[in-house]
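Some chains have been omitted; the remaining ones sit where they do in the full complex.
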């Protein structure tokens, strides 16, 4: 049966930035000292925002909310939270 | 009826600022109204609040679409604030470390951040810039300093109030009207 | 082609047979008198293999409708049934079904509501759901129950709006009458498989009914309001095509009897409207030019069809089996007046509430009432 | 052996830039759940932070087909979907592997308004996974008490501290005799992952509850989400266990606490680090009320230790 109207439902589609460019929420940004980094992936798995690259420990600042969980959990102290100016 | 809009970021204390202004109106023997716009946004997102003052009962309940005054809590919000509407001759009160002119609008500037920092008004993740802004706005609206101070003391009786009082008083007295109110392309980004 | 089969069935069983004919996929259900017989029949059909479907014996009606809307969103054809307080308990989810544009079909077996408890028919239960955004039919015979459920699925799935098929508890649900079940091929022709344009599909992930800002929420809701109105031509078309295929006809949006030259028009729904035909005959015998207008489609309210059908200067006697609390009288009367206002000032509308909590509505009683209303 | 972090799959079902607060334990946990479930799943949400985190129409921060449903209905709506996909597959209208049907629900939607529908789904043993991310309050409406709020905890509806202990919902679900029940915690992602994989591969009703310390309701710094989660386990306020067909196994570090290899830390420090217990710690009856909380924890450890010995 062909529908007569377009199925007009309140539909949403998956996309990054569903909450906006959440990087603007940051007051502090995580900065990775790649020298200290052992690539243990701990920051990657705990980051609630999925913005840390698993292999390279690079942060996607467009969406990183600056929560500081990564810095708090990094076993080598490779991540420091730096105040956004 | 005087209408004022506050444009800020979530976490900057715009709701408290709106409440203080409405309370100051009452303290000043007028009617006051503070009407924050509530969104689902978390902290960091742009937020708005409306304030009205009037000698007679306020019937309006809409957001202020064409306010007489706009309080801009961060320079980053100038574009947004102006594009949301303001009367042609509307006044802007802005938190900025330096003189900023917003379009052709009479503009007042106060360095709320510096004042808050000096007063030691630290919040969970920043500064209570709403307190100095309250002082500044009262000044611009010609609300007597006494009324402004009493409003703060009503809200924070005790030592907390004293701290806030100092900052608000300071802002009340340092907020300054920006000279060049010509359309200034350097400011904002439109 | 096999011939249609005629058997004696109760209204409740007619509904269950329609569910089978419609090849429904999922039926969440919860017992409540007088609806229970439908669920019992469906459970039996599912377990004995007559109907290839899932019967979900949920723990309450809020859950019944919650399971129904979710199964519908997953792409299934879904049916459920309830009555009275079961319907009231679903209320929140009824709104979700319409707002979510989910074409669930539900029978409501009309029964008066609590408090106090009653088991017997009136229309407060379904009429109190008039603002939930459902399409609502009222049936006046067992055969119409069967026919309407099939038409309801068609309309619901065309326009993505849920449909409630109402009929009176006991008076219809437990009344045994002849039922014609058309051959399955005819039904399949009338009601092809449900192929929703959108469904919950891991291959095409998307979400349904997130929080929505006002600038998007308002048009969604406006479209729902518009689309409910747009169901009227679909209801007519469904009735017509059903007739073309099966030969059966119960009216489309409205059903009338001796209306053309009527000066006094009885206006009512459901089983009492069937009985009213006999009242009309009685009144005619008494020299009163009576007629009947029965909205078969209650919502969307078929205003234009009613306005066009009512004879000039008619006195319309609305017999409501419900209360329009906060106004004197009943809901149907208020709805009718609201659509006649400014359109048909020639018409007089009079109204009485009757048959509450199962009070028996006989042809003679209603004829007497109508005669009495002429002096109201 | 618990799956190590490095072994976890790449797949991301929670998309960057969603609407959750920074440091949100719910999205943190959901990321791991996504790695275990993969993309062939259908997600149901009841009103909660998880809904607020999705973003606003027409944007969606999760990479599954999702349905928002009424608050009281997670269990029954999930049943509706699981029966729908099963019958559509039986009738040949759906091809391929059956999607996993799962609810992602707060403690409010699980312990309180959603308990009945969940209990009924469990009684029918319908094929769903119910996840409860437990932040021990109604966070989305501004932190009110729930049935999961522990005794002594301040919320806006318990301004002098909650007087009743919390329900033990995982235990209650276990006593529904469903095939799989587990508790987890965002600080232990490998453990969580393994549990979700097991649940996915078990037919019937599965229940997984994840402790989700929420800085906003619990009042700590948002960077401490994982620390607070770990602290809950260390003091025994949260026990990690799973039960396959009714047989309970504890997971480390809780296993060590249960077996007595390592004593649970006293609860004091855990409480002190959270603003939500602040007023209580300052009150005149602080010692007594802390003792109550410690008593609740001690009792639960002792109880679960014994309960695990029952293997019928």
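A, B, C and D are the chain letters, set down in written order, and residue numbers restart from 1 in every chain.
The rule is simple: a residue touches a chain if its C-beta (ideal position, glycine included) is under 8 Å from a C-beta of that chain, and two chains touch if they have at least 3 such contacts.
Since this is a predicted model, take the numbers as computed values, not measurements.
Per distinct chain type, what's the copy count in the full structure file?
A x2, B x2, C x2, D x2
Everything that follows uses one rule, which is that only the chains that are shown with their structure count from here on.
Roughly how many whole angstrom separate the Cα centroids of chain A and chain B?
Distance between chain centres: 33 Å.
Between chain B and chain D, what's the gap in Å when you average each chain's C-alpha atoms?
42
Calculate how many whole Å lie between the centre of chain B and the centre of chain C, each centre taken as the average of the chain's C-alpha atoms.
Measuring from centre to centre gives 57 Å for this pair.
Counting only residues that touch at least 2 other chains, which ones in chain C make the list?
Those would be 193, 205-212, 216.
What parts of chain A, by residue number, touch at least two of the other chains?
10-14, 19-20, 22, 25-26, 65, in rising order.
Which stretch or stretches of chain A touch chain D in the complex?
10-23, 25-26, 40-42, 44-51, 54, 60, 62-63, 65-69, 71-73, 81
For the complex, give me every residue of chain B touching chain A.
Counting only chain B, the residues touching chain A are 41-45, 125-126.
Using the touch definition up top, name the residues of chain D that touch chain B in the complex.
19-22, 52, 56
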